[in-house]
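This view holds just a subset of the chains, kept in their places.
To keep things simple, chains are lettered A and B as they appear, and every chain counts its residues starting from 1.
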Amino acid sequence: MKKLECILRPEKLEEIKDALNQLGFHGMTVSQVLGCGQQKGKTEFYRGAEININLLPKIKLELVVNDSEVEKLVDTIIEIARSGKIGDGKIFIYDVHDAIRIRTGERGESAITEF
Amino acid sequence: MKKVNKVAFCMFATLLIIIIGSLYPARADDFIETEKVTKAIDNIWVLLSAFLVFFMQAGFAMVEAGFTRAKNASNIVMKNLMDFAIGSIAFWLVGFALMFGKDMGGFVGTSGFFLKDNFEHLQLNIPLMSFLIFQTVFAATAATIVSGAMAERTKFIAYCLYSAAISLLIYPIVGHWAWGGGWLSKMGFIDFAGSTVVHSVGGWAALIGAAMLGPRTGKYSKDGRVNAIPGHSITLAALGTFILWFGWFGFNPGSTLSGLDEKIGYIAINTNTAAAMGANAAMIFTWIKYKKPDVSMTLNGALAGLVAITAGCAAVNIIGSAIIGCLAGILVVISVEFIDKRLKIDDPVGAVSVHGVCGAFGTIMVGLFATETGLLYGGGIKQLLIQATGAAATFLWTCATIFVLFSIIKGTVGLRVSEEEEVEGLDVIEHGTTAYGDFVLKP
């Protein structure tokens, strides 16, 4: 199993979620993060003082999937998430040692298989 | 002293005063005193009412901010502040003259620009400045209604221009018709505190504005699905509703322009009853319709009751108020859905339904429920037709002028921010700030 950790633009979330659902992936975990990278934040004025907003709101989408499904998912996500402008984000892929479904105690791939 | 006695009095006055003059210096003071006292009572009543109406600006700001998203919250409160700030100046310099200057053809006032001429033709019992502040806060109420309907996507500069125009011209003209001695008032049109003059003008302007802007990004899916975009703070929206309700006790009872008028308590209870019934009706109706009592609709329901009773609060009785409020509470729910789902006009806070639809509705209801002239009290159909005429004329005038106005704005500075800007939020894009610096917000 692999974990896909995708750092994305917040406004893309809904669309990606829909696309994944259509591919049959319903399980995922989402969190708010702040990203820093080549995408430059804005310099704003607050009461006359400059303020550098260099931590930009991003979405982290975590998906644990079977090894065989990684490429298909990566392609789908890239397709939707890409705007071509700096700041589109990254996908990091990690090995997963094991997975357990709390409700049933199933382990391994069956823990992430839906019925 | 009654007027009928005046002639007789004058005839004997000379004689009397000669006799009592040297003996009785305080006597004349005493009359002055009485007049001064009644004037003072009217004056403080009107001023305190004006202050309450001013405070409604805070109510609007909170309701509109609460019902929209956090990323646009600074922008919406800024709009609420600025429409009042711009409107106050515009109304002082020009609007007041158009509304209350000497009548020309029943259509518009023509004197008193920059407050230069006198306004004796108004025969005010209160000082002119007190009247001006009272009218200013009313004008600002009409203006501020629109910001909610156009929230989350309107360019700030466009809104500022709109603000000036409505306070300068669009509102004062309707105001002149109904309250400044214009054709509607001559006809016998009853809009005691402004269901039509204030609220419908704001509401119809909101309708045209929201329609011309188009919906917020994400409001309607390509497949026609209507997506809800929940507001960011129901507590602030509720606070705003309470503030509005509170301010309405200045709006309606204050419109007597006299604290000596015994009806002020009557008007207050009518106002309150309609608001309560509006909330009750909206709650029950949404409970049945959606299986759960909808909080934001119930808040709208209270406001709907308030808007609807504003025209007739001095003309109908408490039962009439209850019925009008109750119907308004149901109507607002239907109207919100209709505008949202059928017309596909995106009005984030329900301003069109609350102020436009329920304002017109309440105005027309006076034709049924007015205890002196209403159809249900044997007054025949005349009042009803007059009411309908006033509501229709206001609708046409407002839609037409606002359409021209927004067309000009669209063609020059532009009406709407870009989609990218909308996604990022107006706070950052338009003002370089965020409303909630310390809070983690959802995507």
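In this section, contacts are C-beta pairs under 8 Å (C-beta built on N, C-alpha and C of every residue); 3 or more make two chains touch, one makes a residue touch a chain.
No experiment lies behind these values; they were computed from the predicted model shown.
Each chain type appears once in the view; in the entire file the copy numbers are A x3, B x3.
Here is the rule we go by: only the chains that are shown with their structure count from here on.
Of all the residues in subunit B, the ones that touch subunit A in their complex are 218, 423, 428, 432-433, 440-443. Only residues 10-11, 13-14, 30, 32, 42, 44-46, 53, 57, 59 of subunit A touch subunit B when the two sit together in their complex.
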